[in-house]
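There's a structure below that I have some questions on.
Complex shown without one protein chain; remaining protein chains in place.
So, chain A:
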């Protein structure tokens, strides 16, 4: 009984479906033709659209292909290049390939592509359309909200840009003043040094004379007495300290740039240790409130890190000196000689041979080469950051100093609190550094400086002999402080210049991206995308560069990062970030469809364009007007 009932129900259902399906099938003359094309088929003799031939109305949709371009068979599968139009009332009309007509698979939600009875396709347009309409409505809502956010962002960007420009011009004038002051101090310092030198000579002369006298006296009497040595020694000591500092910086540069010659520091050859150091530094850097001690500590320590990594590279390079090509040919030659695999264990041999196909390292977990490459990469980074001759204190480690940035960011971009945790500011320019100069109220600090300098300069009495030691030290200290401040300002200028030369979009809608990174975690990797800078894939302590900022593409819908780390026998890594409208700046998806070519999606209000809303609304309207009232009950 139950079965019977079910069967009859099924039959009546099928019947209903069949009726509704067949009811939606237009006549042969209009089958598969889009409404706007119907007039083309009005006449009795119709031309093939490619002009190859003419056909009669009887030949329209007669299951025989007369026009190779498919003009005569819009409603059948007879022409391979034909297109079939399904009205899909209640949903979006669809133009599909003729190859889908009567192939036994339901493609159009109204089932109009399957009419030969081999398969029955229920009309699902209303249900599917409902879902689609809701989706579209949501999308429109997102766009509408997004547009508002975008406007705010654009406004903020405008202000930030103006602010940066203003800052830049102010810095330039400050630089000018400061330069003069430093120059004055320098002259003063030199004069002091000269005076000291004279004084020293004089004293030496005196001492010599005294000694001579003493000697002479001693020759008769023998009781020598120490002169006031403490005072005389102090100045040269200070001087040499200064020299040492310079030397250190020089040395530092050469270590980075001239790695072939760099041979010390072998004791730190374990990268793990180096990385651990990094961590410690990051923490200590974070904890340290001021910049002075903490930063100089980390500065030095980091230097060690670089040295350690450097050292690894230089080892490889000292073994195989020369360029990379030379290196490879050298290694290849060596390979010829030692290609004999006899020395390898069976497992090593297996891995080695497998690695030809996989291009992976032969031994499990030995990504040393990669690590070494990273060393190189770090190296490069440092070199890059060094271009203004100033070793930046900012390092990747500081990116996580959220406390620091929030002060900054809050002032400039108030809404950043709403950002998902995946996005954060990059703080590569040493704003934090500089802030201690600016916070105090920018208009007055120069005055103060000038005041200080003048005081110093005036306080120093050249005509007093011997030279007042504490005053001389003050001059030197002031000179050191101000020249360091000058170089900070110069560095800041160059950073601002660097920043302002980028293209930030039509409305500078991407201006805030300059100081930000977006992060997404997928399985064991964390992906970091820092617009205008670089993108990387991080796993534990190791980081692989996916690319350096290249440009916007497809009229600001795509960000390209290129020239990342090299792949094994493959291309340099690259990343293409597709942007789409969303209420938050969020890295939502990242993928590697082709080896070492990454693709990501970043949702951002910057892409919520007002003109697009109208388009979407029109689409929604089209969908709504197509709704048949009969379907309301379903």
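One rule holds in what follows: a contact is a pair of C-beta atoms (placed from the backbone, for glycine too) under 8 Å apart; a residue touches a chain by one contact, two chains touch by 3 or more; residues count from 1.
Definition applied: contacts and distances are computed from a predicted model.
The chain absent from the displayed complex carries the UniProt protein name "Probable glucan 1,3-alpha-glucosidase", chosen from "Dynein light chain", "Probable glucan 1,3-alpha-glucosidase", "Sorting nexin-4 isoform X2" or "Glycine cleavage system H protein". For the chain left out of this panel, the touching residue among A:34, A:78 or A:210 is A:78. Only one residue in the set A:30, A:537, A:585 or A:604 touches the chain that does not appear here, and it is A:537. Among A:43, A:99, A:159 or A:484, the one in contact with the hidden chain is A:99. Chain A meets the missing chain through residues 50, 52-53, 62-66, 68-69, 77-81, 97-100, 103-105, 118, 269-272, 312, 315-316, 319-320, 327-328, 331-332, 334-335, 338-342, 346-347, 349-362, 365-372, 374, 522-523, 525, 537, 539-542, 544, 567-571, 591-597.
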